[in-house]
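Apart from one protein chain that is not included, each protein chain of the complex appears where it belongs.
As written, the chain order gives the labels A and B, with residue 1 at the start of each chain.
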Amino acid sequence: MKFILKRLLTMLLTIWVITTLTFVIMHTIPGDPFSSDSDVLPEEVLNNMRAKFNLDKPLPVQYVLYLKNLASFDLGPSIESETRSVNTLIAEGLPVSALLGFQALVIAIVSGLLLGIIASLFHNRTIDYAAMTIAILGISVPSFILAPLLIKFFAVQWGMLPVASWGTWKHTILPSVALAAGPLAIIARFTRSSMLEVLKQNYMKTADAKGLGAAGIVIKHGIRNAIIPVVSFMGPLVAHLLTGTFVIEKIFAIPGLGKYFVDSIFNRDYPVILGTTIFFSVILIVTLFLIDLSYRLIDPRIKLSSRGD
Amino acid sequence: MAQLLEVEQLKVSFRSHGGEVQAVRGVSFDIGHGEVLAVVGESGCGKSVTAQAIMKLLPKRGCNIKEGSIHFEGKDLLKMSGKEMKQLKGSQISMVFQDPMTSLNPTMKIGTQISEGIIKHKGLDKTQAKAKALELLKLAGIPNPESRYNQYPHELSGGMRQRVLIAIALACDPKLLIADEPTTALDVTIQAQILDLMKDLQHKFGTSIMLITHDLGVVAEMAQKVIVMYAGIVVESGTVADILERPKHPYTIGLLNSLPNYEDGEKERLIPIEGTPPDLYDPPTGCPFAARCEYAMEICVEELPKAFTVNDGHYSRCWLNDPRAPQVAEFAAAGRDES
Partner (left out) sequence: MLEKASHDSLFRPLEKGRLKKEEIRRPSVSQAKESFRRVLKNKLAVTGAVILLFILFFAIFGPKMVPYSYSDQSLASGNLAPDGKHWFGTDDLGRDMWARTWYGARISLTIGVAAALIDLVIGLLVGGISGYMAGRGKLGDRIDNGLMRIVEILYSIPYLLVVILLLVVMKPGLWTIVIALSITGWVSMARVVRGQILQIKQQEFVAAAQKLGTPHGTIILKHLFPNMLGIIIVNLTFTIPNAIFAEAFLSFIGLGVQAPIASWGTMANDALGVILSGQWWRLFFPGFLISLTMFAFNVFGDGLQDALDPHQVKD
């Protein structure tokens, strides 16, 4: 398990680089979050506030303090909302975003793979063209265009689903679909070209010569080999989904992490920006690691001990 | 009794962006029970296409079997339904491919790859199929079958992989085995081992084999009958003795001359056949070999020769066999018998 250890160390290193980078970027801004309040609040109050958020200490001290807190999983307080810490914000927003992201991921993977496989089996025929038209549309139409359209038709015009916000399972359908569309299209296209490649391989002829029949060949010998390159593509896709939640949660007014993040950008609520960025990065890095692991499980040619490239 | 496999006037063509490529242009041959037929020719002459047409492995789109029939045990494979064909493939007829490195599924254990055909055709359960697969691995000369069973193809050498492919092909005791250049991709020493294995198994089970090769040495060792293909047609056919000792086609003679003769011990110059086969995109009207043939006559350009009967079972598609043609020393040297 030397590989896993090595990867864990690289992950820690990357997270440290991100934290430092984020910290430095955040503190290069002239002034501090309270400078805009200086004309409404007395100097004394401001100084108290600065002391509360450690802003009165020299930068290296602030950095060490932040890292120390981070090590105990404390992301610090939010400036905008005095009662809630970044940790509470994440604890509140995460379940909502996670559900949304998970549903979108399932929709994207299942329909993307299906669409891609079907298209490849009907290569250069009407079904193929239809599937690829859907895929290209999915890539071309940004989620912030698709989402309002979905709302307009499915919610307002036809009244089939609730317009926005979060509550019942019905509320989750439109945002999940809007979030899944892009990744779905990318997976479909990737699966198609990967499957077309696999269908040309000699081992598919061997399988055919065994008399397994068309369905047997594709299911038992085709799909697994076609999925391998698709899996290696999952990392960017999860990143895509994550940033997608910023837009989707904003449009549908969903109280998730993404919305908090975008709000914190508007409010220039630095601890929240800092905290959520680090949190998102950790999620992505861990996901990449898990994908890498599963990749090695699916493809027996890659040993856990050696590097992929 | 009728032959096991009878191929009659088979024509196969492929659609390409410039037009139609006629890969196989009227090929006929048959294989008897327990017989080994060698199909010889340069690459691109239509050998593999013929084999894949028998197994119905050619792509459904862009490829067209235009004419002819393929009778296996009296039934025409070309008229068979997909379902009937599925039952036949892998159980009655099976195939060993040219490139062992790419012919095994890289993500499936080799044991599973052997047993899946057994489960499919013999209706055995998993444990029975595994027992049969282990037996096959042993038969194919693979040491430690138990541990090999759970390995993946990339853990095996090329020779071992070809043995696995042979095990897969023989899994359901087929009546006909098509071997498409089974040794081409292997090292010379491994080639001999694989050939020995095939010969062994052929003796043991009496399987008929259609052996595709461009190696006449392999032919001499294994086959009873030979067909020589060139540019999608059969240019000469006969017994091994007919073809190797009394060839009656300049192309066959050319192939024999380009073969090193190990037995004589003396150093002999190898004579290559100059040029390349014609492009089947627009095949010549006359004999396709005429352009490369040192005996070519005017007639060869004008008209495709018919199959002349040299003697019973030995046919040659060459105008030199016509009584009007000038005598050719090569033919006499190779034993032109009638004169």
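Details
By our rule, contacts are C-beta pairs under 8 Å (C-beta built on N, C-alpha and C of every residue); 3 or more make two chains touch, one makes a residue touch a chain.
No experiment lies behind these values; they were computed from the predicted model shown.
Touch with the chain omitted from the figure is made, among A:28, A:126 or A:168, by A:28.
From the options B:124, B:220, B:256 or B:299, the residue with contact to the chain not on display is B:299. Set against the missing chain, the residues A:46, A:127, A:141 or A:298 yield one that touches it, A:141.
Although one chain is hidden here, its contacts on subunit A can still be listed: residues 10, 13-14, 17-18, 21-22, 25-26, 28-29, 136-137, 139-142, 144-145, 148, 151-152, 156, 163, 239, 242-243, 246-247, 250-251, 262, 265-266, 268, 273, 277, 280-281, 284-285, 288. Residues of subunit B that touch the chain left out of view are 16-18, 62, 274-276, 278-279, 281-282, 290-292, 295-303, 319, 322, 324-326.
One rule holds in what follows: only the chains that are shown with their structure count from here on.
One finds 54 Å separating the Cα centroids of subunit A and subunit B. By the touch rule above, subunit A contacts subunit B in their complex via residues 123-124, 201-203, 205-214, 216, 220-221, 224-225, 228, 298-301. Contact residues of subunit B toward subunit A in the complex are 52, 55, 57, 61, 82, 85-91, 94-95, 97, 99, 102-108, 113, 116-117, 120-121, 152, 154, 165, 168-169.
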